[in-house]
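Take a look at the structure below.
All protein chains but one are shown in place.
So that you can tell them apart, the chains are marked A, B and C in the order they are listed, and the count of residues begins at 1 in each.
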């Protein structure tokens, strides 16, 4: 199958989300990353491209100008304030666009961009990553299929702890742009509240009509919101409570979405991302496990990564790094063990390995 | 960084473990798969290679002969009975080797192969996949560092349910060769008991001295073992109990390893592969979570796969498949929600979205 | 030790909370129930007393009049609308009072009763049962001791599903009075919201200053609230979100309280009532288990009940009911098993039991 020729804007080496995008592209091998303007810092942009073995450009303007029809698709992973401009240019140039969330820094920009996206024939998609989990998708399908009856209430709880301290003051890169209203727009609301809101709509298929938010900057001196509890009213009389916080000390990246209907309940939690729990009227819980991952049924989502770690060690070893690998001595020990067990079964006695 | 030029033997399209190996290679992008003899069925071998866009060969003999020094590394994912022959040829040809477990069909073959591996300068590694989990590695490190004191006893419980019915009689491909002693050697002992045994040694750093196995074929008519409980005696007076079974109905792929020492206990379970639990004398449990995955701390191992699902949909959409994507309308709805929440905070009232 | 002579008002046989109170009294054997006006239905009141083997009265007025100083303590477990009157009479008569929550039907009644309680020398206590859990108490102690630093935010989630259907229309006794505003006052807010609120204050030691509630009757035709999300502002700038609902289909009796501070987090859930979870800044979780139950450390809270089931069977058997007990044959089988295991150890072989 022809691979999709792709360029990336933002995502220089050392960042976080750019490399996630690249791994995601490689996993199924349908995108081929061929060019990039990987940083607003031109030197870093060029060095990052060299590291990745792709064609590098100091700016996305130059990238679009030079690559022209060599690329099919542009992946945008810059801070929020440049989303609108770059996405507009990419769509206008006829490229398909994969844009990291949230859409833009301001609502005004989003309205204009959405109109443009509507008019083009290009595919425009955003990485609301939680909707990529097979069990979140199954949750939606089951709710739309009526498995829990008419929906009554929804709760999404998204809590992180990484901004529990004012780390933006120490220049932590991820924190700095996310807590600068000029670059990010909203704070926790934009960064993770947008996921919470999207999950509420995605799983129920219902839109949100009204909100009443209690929004705080709980860390003294912070310039954007870092904690919010939002009461919501959705279509069909559904009510909901959405909490997003980045100052809940110790929370790694807790996301849960629960939807109660007249006939039952469905609940998903990021902590056990391969499971989907249905609870019936009588309290009986039925848990389904994902069989739509890339590893075979019964293997958790991390299986591919574990396997990749073995290959990483192999690559290291072959390139001269002294790491521990599972070598022939190990393989032999295992074979000797199997042999001893079978002998012990035959002789009904203890056997030396 | 130069990529490692790699060939694969076995692993034709439609199989299970070959594709896992390929995804694992792509994830960190350090191996480049360039050639393959992907099936013992020549037609399937050639078609699979074409699908993958690599150079195909009808046999591994021809592959080695033609590719010569074009490849650095050979990945072997054939049934157990051909491991010895292919690995021997690959090492003799000067290739690095990644071999799927168990090492060989018989102990005799393993002894010879281990000697050969010892003599070459090639890297020889095996995919005992559980040792690829970061928290299994951390478990080993902490035990070797003395965190639980002198080890007393070890328990490994590995249970699957997929062979609970005699599905080999219906020609199920994975079941057929695994339950045929000529191709597989042992049954559950080789297929998963080898993992159990390896985990006991890997986590403790101790070798197994004696075993007493109670080995069964619980499904009537099965030609290999499908269930075993093995009492083991290890170095330093450590005792253990290892169970491996493929007939435990409903078990997806349960693997747990627990090691009790004089000062505390460490336990890991595949069901929660990102966690490592330490229990102190007084029963207090301390749970550490993985921060060595490719996703940032707090994201479970499945995060990369979820992200890849979003890209998969994007690729499908761009190539004309009608799938649901997170489009501009979705992105706009999210921005409108954020805007409404901030307005509601300002006005202290309910706001329309 | 002298037992406390106790009378009960409300709690006739067949009800729910009265029997819980009686079991709680018996468990430590410090209260002796000697009299009761156990129902507003006089016949049921007298029959219930006879069943319990205590002195029965048709009304609490007569009970107080006749028993005078024979009783030390009155337990009140009637519907909310009679709490104020009975408690007032009991305190005025010089009795200690144990009152089921909520305090009264209306706030006005509560103000008057609280003043009276303040003025007497009698002990006045209420059964906010969640504060009886040892780990909820430990949570409070640790927060007051500064284990999580300054508190930032609190979340209490209390959801039941038993009123998910309009069962009050079918005359279900528990539902009927709880959904009748004349008897109960508020609905879910009074019945379980009161627990949620109490847990927020009890665990943090902080009072609530302001609230903004989104209150609903989600089941059509219900006369009281059955679902609420309340945003709260507490002392010291702490913010919180409290949800109470009785229409969350399938929820058995889910109560969780989580408190995030500047240095860490403490969380308790009714689903695992013997555990208290602390999460540090770096995401490491430390779980302490209760050792303050009546069973020895390591036994869950249900151990005493399991033991009581064995005695229940014994009593049944002795009184002619044909139930299965663990008889001598069972005991002997167990002894034969131990003997066989020891023989097998000696002979290193399989032994007949």
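Worth a mention:
Definition applied: a residue touches a chain if its C-beta (ideal position, glycine included) is under 8 Å from a C-beta of that chain, and two chains touch if they have at least 3 such contacts.
This is a predicted model, so every value here is computed, not measured.
Contact with the chain that does not appear here is found for just one residue of B:72, B:100, B:197 or B:251, B:251.
Among the residues C:94, C:237 or C:300, only C:300 touches the chain that is left out of the figure. Contact with the chain not shown here comes from a single listed residue; of C:89, C:139, C:154 or C:228, that residue is C:228. The chain omitted from view is touched by exactly one of B:260, B:289 or B:337, namely B:260.
Note that of C:194, C:249, C:265 or C:279, the residue touching the chain absent from this view is C:194. Looking at chain C, the residues touching the absent chain are 1, 4, 16, 19-31, 51, 72-73, 96, 98-99, 101-104, 106-107, 110-111, 113-114, 117-118, 123-134, 160, 162, 185-186, 189-190, 193-194, 197-198, 201, 207-215, 225, 228, 230, 233, 251-253, 270-274, 289, 293-315, 317-319, 325-342, 344-345, 349-353. Residue positions on chain B in contact with the hidden chain: 148, 152-153, 155, 157, 159, 161, 164, 212, 214, 216, 218, 227, 229, 231, 237, 239, 241, 243, 245, 247-252, 260-265, 279-285, 348-350, in rising order. For chain A, the residues in touch with the chain missing from this view are 283-289, 291, 297-298.
Methods note: only the chains that are shown with their structure count from here on.
Remark: the per-chain Cα centre closest to the mean position of all protein Cα atoms belongs to A.
Remark: chain A and chain C have CA centroids separated by 42 Å (rounded to whole angstrom). Measuring from the averaged C-alpha position of chain A to that of chain B gives a distance of 23 Å.
Chain B and chain C, compared by their mean Cα positions, are separated by 48 Å. Of all residues in chain C, those touching 2 or more other chains are 283-285, listed in ascending order.
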